[in-house]
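Can you read through this structure? Questions will come right after.
Removed from the display is one protein chain of the complex; every other protein chain stays in position.
Naming follows writing order (A, B, C and D), and every chain is counted from residue 1.
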Amino acid sequence: MTLTIPSFSLASIGPWITLSLFAIAILLADALSPKGNRTAAPALALAGLAVAGFQTYSLWGKPGLDFARMVYVDNFSLFFYMVFILGTALTVLISLQYLKDYGKNLAEYYALLLFATVGMMIMAASAHLIMIFLGLEVMSIAVYVLAGLFREDARSNEAALKYLILGGFASAFLLFGMAMLYGAAGGTLFLSDLPARLAGDNLLKPLTLLAIALLLVGFGFKVASVPFHMWTPDVYEGAPTSVTAFMAVGVKTAAFAAFARVFFLAFPSLMPDWTIVLWVLAVATMTLGNIVAIAQTNIKRMLAYSSIAHAGYLLVALVAANQLGAVSLMYYLLAYTLMNLGAFGVVILVGRKQDSYLSIYDYAGLGAQHPALAAAMALFMFALAGIPPTAGFVGKFYIFSAAVKAGYIWLAIIGVMNSVVSVYYYLRITVLMYMKPAEADLGAVSFPPAVTATLLVTAAGVLLIGIFPGFLYNLAMNSVKIFPGL
Amino acid sequence: MVVPVSYYLALSIALFALGVIGVLIRRNVLVILMCIEMMLNAVNLAFIGFADYFKAVDGQMFVFFVMTVAAAEVAVGLALIVAIFRNRATVYVDELNILKW
Amino acid sequence: MQLPILSILVFFPVLGAVLLALLDRKNHKLLKQVTLGLSLAEFLFSLPLWFRFNSQTAAMQFVERYDWLPQYGISYYVGIDGFSLLLIMLSTFLTPLCVLATWTDIQHRVKEFMICLLTLMAGMLGVFVALDLFLFYVFWEVMLIPMYLLIGIWGNPARRVYAAIKFFLFTMFGSVLMLVAILVLYFYAGKTTGTYTFDLLKLYGLNVPFNMQFWMFLAFGLAFAIKVPMFPFHTWLPDAHTEAPTVGSVILAAVLLKMGTYGFLRFNMPLFPQAALYFVPLFSILAVIGIVYGALVSMVQKDLKRLVAFSSVSHLGFVMLGLFTFNMPGVQGGIIQMINHGLSTGALFLIVGMIYERRHTRMIADFGGLSTPMPIYAAIFMIVTLSSIGLPGLNGFVGEFLILLGAFKTNPIYATIAATGVIFAACYMLWMFQRVMFGEVTNEKNKDLQDLSCREIAIFVPLLLFIVWIGVYPSTFLEKTKASTENFVALMEKAKATKVSLLHGDKGEAR
Amino acid sequence: MQIIFFILAGVALVSGGLVVFQRHPLRSALWLIVNFFAVAGIYLLAHAEFIAAIQVIVYAGAIMVLFLFVIMLLNLREPEAEARFMHLGQKVGGIILAGFTVLLLIYGVLQVVLPPGKAAPPGLGNTESIARLLFTDYLLPFEVTSVLLLVAIVGAVVLAKSKLK
Partner (left out) sequence: MMDYVWLIPLFPFVGFLINGLVGKSLPKNVVGTIGSVAVGLSFLVTVCIFFQFLKLPPGARAVEKVVFTWIASGTFQAQAAFLIDPLSLIMLLIVSGVSTLIHIYSVSYMHEEEGFYRFFTYLNLFVCMMLILVSANNFLLMFVGWEGVGLCSYLLIGYYYEKQSASDAGKKAFVVNRIGDFGFLLGIFLIFWTFGSINFREVFALAAKYPVGAGIITAITLCLFLGATGKSAQLPLYTWLPDAMEGPTPVSALIHAATMVTAGVYMVARCSALYSLAPISLTVVATVGALTAIFAATIGMAQFDIKRVLAYSTVSQLGYMFLACGVGAYVSGIFHLMTHAFFKALLFLGSGSVMHGLSGELDMRKMGDLKKHMPITYWTFLLATLAIAGIFPFAGFFSKDEILLHSLVDGKAIYWGIATAAAFITAFYMFRAVFMTFHGESRVDHHVAHHIHESPPLMTVPLMILAGLSVVGGFVGIPLIEGANVFRDFLAPAITPVAFRAAAHPTATFELGMMLFSMTVAGLGIYTAYKMYILFPDLPTQITEKFRTIYDLVYHKYYVDEVYDTVVVEPIKEGSNLLWTVVDAKGVDGVVNGSAGIIAYLSAHLRKLETGFVQNYAFAILLGVVVITGYLIGR
């Protein structure tokens, strides 16, 4: 008996392979290298990311399916590859010193980061629900571990466990949804087949709706949308700050990538059904996120709620369900990656050794003590608040214009109102930094070059793509052509 | 004579619900993990049911992968539980709530 | 290819800010001198606008246009007409004076202060020159940040944070709705004409169904009305003014508030003429209320700055009343009144600031009889006071008279009630002046206050010059705005004639 | 044939219930194994021999052993004590809500009327057919699982390794 293996080119999953190999290399290097010497790991990680980045670049513009229609190689996924690589690289940079202070500068950490990145890429590129599920799990499991990295720290443990339990719980629902979809689609889970199978009023409509509902739950959990958001603040607060940053940007982005891919590609025919649900979720998410953020005094927790709110805005882009929406989603996620990583970078610096200062009141007087740092933080805050000329503004502008274009005037209005509310708590940081004297002397902030670099890159990026958004717009625009339904 | 797919679904739903209940009401993390396993298991059942109905094997593929994932999750989960037990000497989730508000 | 004056005007301050950032933060004198130089240079740059401006045409002049986000119909598109010209000149003219005023006033974080000042300037000028809705919105928001910092950092410690945040949120609240409206307009234009663009002049043309105009006018209107501020939306102003440092108050009063009125003139009315006509009663009434209300409330203020702040509410009420007459005298008066308010109220804040600098109090009760120790101060104060209560021969009168004249045409009742504002103005200003300057020197601390220094006098001389100039020979300024105003009035007349469809714009407003 | 299904289903449900409502973790674990076995039996009915086999080996075998091992390790002898501050509302509400879920899902499923399936072709779901698919169409996911497992291993090590260097 013969087995004909379908032809495939490893190049189309080049970045995955590279990252996985480098991850393994890191582990090996660690195992072989003399004790205590861990400079290799981060370097390797960065190198791997660089290579992956190059591969991604070289793949650009070759649309297609590969591995028996399991994986898409298209600009949509490649754009997100780039975002993931950027996010991970910056995360590596901000982690170094931070982990050293904790005595936790483990090779495994970097390996897991890379693996998680692979998972994200899989999610963004998958053409089959199984791939999405696997990617999701690769990413999640890696992140569970990362969240629990500080195993002597009760908070870290707790965060990890909560994330794990709820993550498992949610992915069970996701799976169940897939099962239903499998049934509804008559035995296939290829995204590209689904529209045809689900189109028209087939007898299986109820199953499809069930599936959609459950998929919404699964993705909703990963993107932290109300009411599936409740893990976010706890996990963000408990997890190591660098990991929090990684979660906030990477996991969210990946989830949204898959979310968009599945819903735009597979369910265009049922748009009326799921947009309404998403409409409500979006409103609830941004409103709750913004309102509760106001009461927070722990900077990480505040940023957690802010990330919930941002999930809300991003959902708006999904609701709009038009090309502009997809574009705005991509642009916003990139912008969000930059500004959030920047903000967390500052949080790490201000936290001094071992997250000693995480209360927002520790930012009082920063403007006088470290003008540059304060300026950077202010920039990121204004960006998150969506004030020009930052990327945050352009992102919001895109998202709301997408909503308006689709006719969701009220959604847009609620959205902008929310951004006004959000301004309050972002401003409060600047108020503390510039308009309040420092209560106590917390000692000077040390500036490890890696983190400084991160801040420079992110700050520059936030301004650059804020002032010249054209280039990215084009990139995104010709990547979303792949969604015929829009 | 074959078993109609709806039977499989009904059973899987029931098991799934049992798992959900377990997650919601049990305090012991281990048991909660077990219940999650049970939920995944229920999903598998649904897949198998459909697979049998459509006479398509890829449903079974899915089950195969789900099992792998389940295994992985359990491995990590248990490791985590051990770690926590070392610090906090408890396996009761309701005692793990430093992080709130 | 003439050189791009407007872009220079907008971006030169930014470069200046960068330059300042490189200077030594310890060396206050240098920082101030450099800033002064920069602002003077800016003023010089703006002079060509004035002299090479062609007041015969209503068309945009000094136009520059570069693609910015062409896929989106967004371009960097700037240009000015009579309306913007005056306001730009006002801003560039006032900034050097403001810098001078900071000489002794600002002592800590001088560097940041100057940077804020310059960026603020860039933002303001940007707002006045932008002819692309997106560009305009960007400048409109950008300018919030430096102002917010000015109030929050250098304000007086008691309530500055509250004031700053209130200012920021209040203004933001208004403008975000405008953003949505802009988008709605943009897509409507795209749907109907096929070209998606934020180009203001292109958008002027299209006649929007009334029910859309209705909502969009309100959305834009809210943003601008808050900035102006019109009656029910004014409460951020007293706080902002009171807490802000002197210079902050000056710029706030002189320029920022004008953005609101300018916005009405440049965006609201020409874009949605029918709605504008429809809303004349509402806005006129609000304006009139503002006039009387502001006057009455400022009469009982105990804090000088608060008093002046509320008087601004009253004055801006006049401007709005004028703009909503849609006839030559009214509108031109409105514009002149913007300038007047800029000069007079700016000067008033400077005056208050200088006395605050000496006595560290703004409470009227703490003063009295200041004329004896500081006669020059008294004289200047008196002239400014008179100009602000609209004494003929000084600037205030020309504006108020034209406005009331115009308003009287459209609705005698409003005009009459508004005219009572003139009486109340006399009441509160003179009463204030009397309590501060006249009578025995009661408070020991006031006995030996020294009179204005040469620097301080130097600040006032140009202001007074213009106060008198506008009062005696306003034609200089009326001429510049003539063509634009005629064009505007004609446009509104045309709008009166054309009937707009009441069909529901097919854009699912309800969703 | 249906009879067998019903029997197995009954076993699965009862054991499942016991997993949830048994106070002692150890017992829960054991009942779960029973449950897995029952489900494996049902797989057989559904022509999924291979899956049934793994079910028994991997699940009932490996995974559950892992569980038992941990339970022993942490020697959780005594049954689960009553909650100190675990509210009744959570329990009741949870059960009710779960009930709702069941109803909804059932309702949803019942709305679809599926025609009775056709007879199974020989060799459906036997090892060969699975393998065939696994190494052709599902090659990539299969490879991905290797990454997944690697991640799990590394993770488990990082978390539970006795002491870090």
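The working rule: a contact is a pair of C-beta atoms (placed from the backbone, for glycine too) under 8 Å apart; a residue touches a chain by one contact, two chains touch by 3 or more.
Because the structure is a prediction, the values reported are computed rather than measured.
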Contacts of the hidden chain among displayed chains: A, B, C, D
Touching residue (missing chain; options D:Gly16, D:Gly108 or D:Gly155): D:Gly108
Candidates C:Val308, C:Val398 or C:Met492 - the one touching the absent chain: C:Val398
Touching residues on subunit C - with respect to the absent chain: 166, 169-170, 232, 234-236, 293, 296-297, 299-301, 327-329, 332-333, 369, 371-372, 375, 379, 386, 391-393, 397-398, 401-402, 404-405, 408-409, 412, 415-416, 419-420, 422-423, 426-427, 430-431, 434, 437-440, 472-475, 478, 489
Interface with the undisplayed chain - residues on subunit A: 161-162, 165-166, 169-170, 173, 206, 209-210, 212-214, 216-217, 220-221, 227-228, 230-231, 233-234, 273, 277, 288, 291-296, 421, 424
Where the missing chain touches subunit B, by residue: 20, 23-25, 93-94, 96-101
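The rule is simple: only the chains that are shown with their structure count from here on.
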Winner on C-beta contact pairs when B-D is weighed against A-C: B-D
Between subunit A and subunit C, centroid-to-centroid distance (C-alpha), Å: 43
For subunit A paired with subunit B, centre-to-centre distance based on mean C-alpha positions, whole Å: 26
For subunit B, residues contacting two or more additional chains: 5, 9, 16, 19-20, 33, 51, 53-54, 58, 61, 65, 69, 72-73, 76, 80-81, 83
Subunit C, residues touching no fewer than two other chains: none
Residue numbers on subunit A that touch subunit B, as the complex places them: 130, 133-134, 137, 141, 144-145, 148, 151-155, 157-162, 164-165, 168-169, 171-172, 175-176, 178-180, 182-183, 186-189, 233-234, 237-238
Touch list for subunit B against partner subunit D, complex: 1-11, 13-22, 24-28, 30-31, 33-35, 37-38, 41, 44-45, 48-49, 51-55, 57-58, 60-61, 63-65, 67-76, 78-83, 85, 91-92, 94-95
Touching residues on subunit C, where the partner in the complex is subunit A: 68-72, 109, 112, 134, 137-138, 141-142, 144-145, 148-149, 152-153, 160-161, 164-165, 168-169, 172-173, 176-177, 179-180, 183-184, 186-187, 507-511
